[in-house]
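Note that one protein chain is taken out, while the other chains of the complex remain in position.
Lettered A and B in written order, each chain numbered from 1.
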Amino acid sequence: MKENWQLRGQELRRTIRIILSTPAGIVGAVIVVLLLACVVFAPFLAPHDPYLVSIENKLRPPSSEQWLGTDTVGRDVLSRIIYGSRYSLASGTIVVGIGIIVGSIVGLLAAYPGGRWGELIMRFTDIFLAFPTMLLAIALASTLGPSFLNSMIAISIVYWPKYARLVYGQALSIRERDYVKFAEVLKEKPVKIRMGHIFPNCSSALVVQATLDFGDAILFFAALSFVGLGAQPPAADWGAMLAFARKYMMLSWWTAVFPGIAIFVTVMGFNLLGDSLRDALDPQLRRLKEFKPIRFSWLGIPGLRKAIGK
Amino acid sequence: MEEKLLEVKDLSVAFNSYLGVAEVLDRISYSVDENQWLGIAGESGCGKTVSAFSLLKLLPEAAMIRNGEILFKGESILDKSEREMRKLRGGEISIVFQEPQSALNPSKRVGENIVESLRLHQGIRGEEAKRRAIQMLDLVKIPQPRVRFSQFPHELSGGMQQRVCIAIALACHPSLLIADEFTTSLDVTTQQEILKLVVDLQRQSTMSVLFITHDLALISECCDELIIMYAGQIMERGKVDRVFRNPSHPYTRLLLNAIPSISRKDEKLNSIDGSVPGLVNPPKGCRFHTRCKQKIPGRCDVVFPRETAIDETHRAWCHLLYT
Partner (left out) sequence: MDSIVSIRGLKKYFPVKSEALFGKTTWNKAIDGIDLEIQRGEALGVVGESGSGKTTLGKLILGLHAPTEGTIDYRGHDTGRMQSSVVFQDPFSSLNPRQTVFDIVKEPLESVRGTRRGQGFRQTILDILNLVGLSEEQMFRYPHEFSGGQRQRIAIARAIVAKPLFIVFDEPTSGLDVSVQAQILNLLKELKGNSDLSYVFISHNIGVVKYICSRIAVMYRGKIVETSGNQELFDNPLHPYSQHLLSAVPVIDETRMSKIIEFEAKAADEAAVSNGCIYYSKCPIRRDICREKPPQRFDATEGHSVYCWARELDQR
């Protein structure tokens, strides 16, 4: 089955090449790679201990010693931002992960074989979609009690219906394809048709939506942390940092601005990546779009193109 | 010598695509006389539709005209501005497409679709335009034209919609009608009726028809001359009965024997191995050589053969004919 893997590898390289053929894709990819680097290498990248309180150093402005200054209890802002990437990525992964799993199961059950039960399931999903998302999440999180885990549960409950809708819509068109009809002629079990034929063909739409939502989920979590329902102090989390800095914003701008920028850049990075991923995975666009690879020397990164492979 | 209505000389068109540059047309030349039915036949990707669309300068943005010229009534089409082209399209040169439902504006009534074309090209408005539109509907043998005038396109069957498209195309008395697979989406019985209608209408006027189709049998029923294309090149050209009686290019011969027909007895179909080549990096020389059993190595795959005259109008392009 070696050939199989080689072909998948080829496919992956082609996708990456298309993503890196637009400025938006490059910027998105760079941001996401930087974020991942922060998550993995936080202990090595952070210049100070993010939890070390030193009252005598409180509210120092950015300096050569502490690039982004210190917060109200003297903790290094840069280190806290680097560690905060872990919370952000974790929140995105958990929320989107639960969303995909629950949403896919619900969507697939509703779409295939369809009928009255499917309708009923989707109407139930629509009820969830009808609530204002932020209010529902805040209500749920405060009912469950403020903690990281509970905020994850709350956001996931708000998120899965979106994926259920997406999978349902995709599956509705896929179930009419002839390969599904062939499986029906074979009298395959519905579970096998869902998992073997329908779900794999929804997956590229899911990947794109997940990447786009990743940033959204991070933003959502930051908002919950900001109102005190997410990560709890002293956790190094961007939303919580913002909440703390709010009172001192006029006096010491750096405590608020830098976590804000971190959130902004991360969300933008995922959105840009998601957008170009959508272009790359859309077979229609792929065939029609005039393909003009950008010269990488233009970005000042000669050799990168070679590294990615032709 | 009849005057040439349309002349295409050495036309080469290429498309930019994700896979690279596709050489869609390779130095094709042909002409249409006044009052003539010319059929262009070929398989998918042979360039028959592109060659017609380039007459109207309706090519997609990714297309590049590499070489050649197109003369319509002695004037070069490629030099015309977009404004002049807009006057020409639907006026002097009209087109009927394969899918009538996508050619008609679904939110406008059948009559308004025709009136719009009359207003744009002939400046006819109001009651006069309505009268003319109903006249046109009657001409294409649509029953109850007054009722149909105020119906929406989706209320008509496919055959009736195609009749409306023909009415629009003929409303401005074009001298050239491009019929691009215009019966392909219809049932055989409807197809026959529509074809007969256009044949009758053509006989009543002085109009040439450029009939693009993949169905050689249809060409044999209505055309005077035909061109056989393959992968962007012209293989054979001539009067319909001559070409069908005496096909001179190996591709034409194979193609004629590959068509299952109800007049055949139980003989084996002649299949052509392989499939139509991609047009990005197409085969060199004669593009059919990759599937031709009689190819001459060192010649067919190197240069495109020169024109060989079989009789006064019948031409073929094949190395086998002059060795």
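In this text, contacts are C-beta pairs under 8 Å (C-beta built on N, C-alpha and C of every residue); 3 or more make two chains touch, one makes a residue touch a chain.
Just so it is clear, the structure is predicted and the values come from calculations on it, not from any experiment.
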Option from B:V21, B:L59, B:C172 or B:I272 whose C-beta touches the chain left out: B:I272
Candidates B:S54, B:S94, B:Q191 or B:Q233 - the one touching the absent chain: B:Q191
Those residues of subunit A which, in the complete complex, touch the missing chain: 1, 3-4, 7, 177-179, 181-188, 196-197, 200-201, 203, 283
Footprint left on subunit B by the chain that the document does not show: 43-44, 143, 187-193, 195-196, 199, 214-218, 220-222, 240-241, 244, 254-256, 258-264, 266, 268-273, 275-276, 291
